[in-house]
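In this view, the complex is presented without one of its protein chains, the others remaining in place.
Here is chain A:
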Amino acid sequence: MTDLQISATGGTAGRFALSRTGLLFAALGAAGLALPLVQFKPNRIVLGDALWLPGALPFGWLAAALIACALFAALPQRLSHGLRLALAVAGLVITLASLGLAAKGLMPEGNRMARVAPAAGFWLLFLAFALMAADALARMRPGLKTRWAVLAGGILLVGLALGSGLLDQTSVMVEYAARADLFGRSLRQHLLLAFGSLGMALVVGLPLGILAFQVPALRRAVLSVLNLLQTIPSLALFGIMIPLFGWVAANIPGAAQLGVAGIGIFPALMALFFYSLLPVVSNTLVGLTSVAPEVRDAAFGLGMTRGQVLARVQLPLALPVVLAAVRIVLVQNIGLAVIAGLIGGGGFGTFVFQGLNQTAMDLILLGALPTIFLALIAGIALDLSVEALSRRGRSAP
């Protein structure tokens, strides 16, 4: 993350020094301007016509010029991080507004078949400014509270951008409008899949990890079984669940009444649960074993019982490591839950696989974008929690 000093006239050119990351973002942005902003398609399956930013909307040249200015202004190394962040946010707003306005202007009145889809140019511009914002934020070294605020602010901004109606005519939002109900249901199912499997993994994995810690003879066996589970490719694991639970539902009395089934949300939940077990169990074990022996010794020496040592000393000290597992599992499961769509488990995977079947990119995006967004939020929120906890506890040796 060091900045490169590019000096025009020997040693006295500090004012002309360019930021290395700034150059990268500018290059990305320039590529974005050079590529088409949107794709106009008479219907959702054909490829359609590419439109560049200057021609895609009424004041297109102005928008392109503003974007170029923002990229250029962020080049000097000595620019303050706050200003850089402001430029990045401005760039994001202009890029999004251009997309929305282009879609509004291009969509023929009353035509339900046509689509205005974001194209490579849009994605590159968006990426350039998003990276610039993240880079500037990271360099400001904000405290924990500020980072929570930034996360909340980011979520709020996305909400505003979608809620304002600005983007309503873009292809993904048109697909959304046609399926608002299904989207809501998929969101709930997706969250249920990710958080439900995590919850189950914690309920089973924490005690299992503690047990493996207390009974060293069990460790190897438990870990190798879980490792084996982890190596099964995800599609295969979901596939195995179908006949397995199908058989259970059919042959074990009462199982079907309890919701056990070969297809639907149950086998998907179980597959995700199996995937989550290893990180939870092994991190619990690692966290407990990494408690310094003299700390454990002192706890026993002062007269704590085994249970008290576990509850008051070992588990609290293992907590950051366990939370790291929660982070891994949650982010992993938010992503993997997409595959549930394949076996009728619901979630955003429903849109992704429908889209794949119909070769409708917009529909795939309708499933993929919110999945990425959820994973991002969960990852950041848990990183912040882990940091808060480790800061409170054992920062220095």
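Following the convention adopted for this analysis, a contact is a pair of C-beta atoms (placed from the backbone, for glycine too) under 8 Å apart; a residue touches a chain by one contact, two chains touch by 3 or more; residues count from 1.
Operating definition for what follows: contacts and distances are computed from a predicted model.
One chain of the complex is hidden; its UniProt record names it "Osmoprotectant uptake system ATP-binding protein YehX", one of "O-acetylhomoserine sulfhydrylase", "Osmoprotectant uptake system ATP-binding protein YehX", "Nitric oxide reductase, NorC subunit apoprotein" or "Acyl-CoA dehydrogenase family protein". Check A:116, A:317 or A:365 against the missing chain and you find that the one touching it is A:317. Interface note: of A:23, A:45 or A:304, the residue touching the hidden chain in the full complex is A:304.
Those residues of chain A that touch the chain absent from the view are 292, 294-295, 297-305, 308, 313, 316-317, 392-397.
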